[in-house]
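Coming up: subunit A.
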Amino acid sequence: MVDFVKRISGVNPRKCMKCGKCSASCPAYDEMEYHPHQFVDMVETGRLEELMNSKGIYTCLSCFACVERCPRSVEPAKLIEAVRTAVVRQQDKTHLKPDAIPALLDDELPQQAITSAFRKYRK
Partner candidate 1 sequence: MSVNEQFQPTIVAFCCNWCSYAGADLSGTNRLQYPANVKIIRIPCSCRLNPMFILRAFQKGADGVILCGCHPGDCHYTTGNYYARRRMTLLFSMLDFMGIERGRTRVEWVSAAEGAKFAATMNEFVDTITKLGPNRRLEDLRCRKE
Partner candidate 2 sequence: MQRIGVFVCWCGSNIAATVDVEKVSQVLAQEPGVVFSTNYQYMCSQAGQEMIQQSIKEYGLTGVVVCSCSPRMHETTFRKTCEKAGINPHMVEIANIREQCSWIHKDKEVGTEKAIILGRAAIAKVHLNTPLTAGTSPVVKRALVIGGGIAGIQTALDIADAGFEVDIVEKQPTIGGKMTQIDKTFPTLDCAACILTPKMVDAAQNEKIHIYSYSEVESVKGFVGNFNVTIKKKARYVDEVKCTGCGLCTEKCPQKKVPNLFNLGLDNRRAIYIPFAQAVPKVATIDADYCTMLKSGKCGVCSKVCTAGAINYQQKDEFFEQQYGAIVVATGFNPIKLDKYDEFAYSQSPDVVTSLEFERLMNAAGPTGGTLLRPSDGEHPHTIVFVQCVGSRCDDEKGKPYCSKICCMYTAKHAMLCREKYPDTDVYVFYIDVRTPGKNFDEFYRRAVEEYGVHYIKGMVGKVVPQDGKLKVQASDLLGNRQLHIDADMVVLAAAIEPDETARPLATKLTASMDTNDFFTEAHPKLRPVESPTAGIFLSGACQGPKDIPETVAQASAAAAKVIGLLCKDNLTCNPCTAEPNELMCNGCSSCEKVCPYGAITYVDKEFRGPNRTTLIRRVAQVNPAVCQGCGACTVACPSGAMDLKGFSNQQIMAEVDAICR
């Protein structure tokens, strides 16, 4: 599984020097129980189970601030996406069900938001 995450993300967590730039840049820091720098470390040390059960993987905005600023080009956002992909591809692990959508809508919400959320939260 760790290999799968490394392969589809294309990230080498070994490049991380544990400087904390990603967690310093992350706008979603307070929404996550495992923060970006921990994320990288947990993938490296194989603690994937905890990550996959974490709600934090759905709060990453994919804003690429960590990717842009990481001095070692580790690209934590890609790891988070890979773990989330690994989860939502499992049966019954869809995070957002179509039935739930109408309740979330308002008149102004752009299609883009729904499409994005669907792409991020289900397969």
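Candidate selection criterion: all candidates are chains of the complex that A comes from, given by their letters.
In this text, a contact is a pair of C-beta atoms (placed from the backbone, for glycine too) under 8 Å apart; a residue touches a chain by one contact, two chains touch by 3 or more; residues count from 1.
Owing to the predicted nature of the structure, the values given are computational and were not obtained by experimental measurement.
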item	value
Touch assignment for subunit A within the complex, options 1 or 2	2
Touch list for subunit A against partner candidate 2, complex	15, 17-26, 29-30, 35, 37-38, 65, 69-73
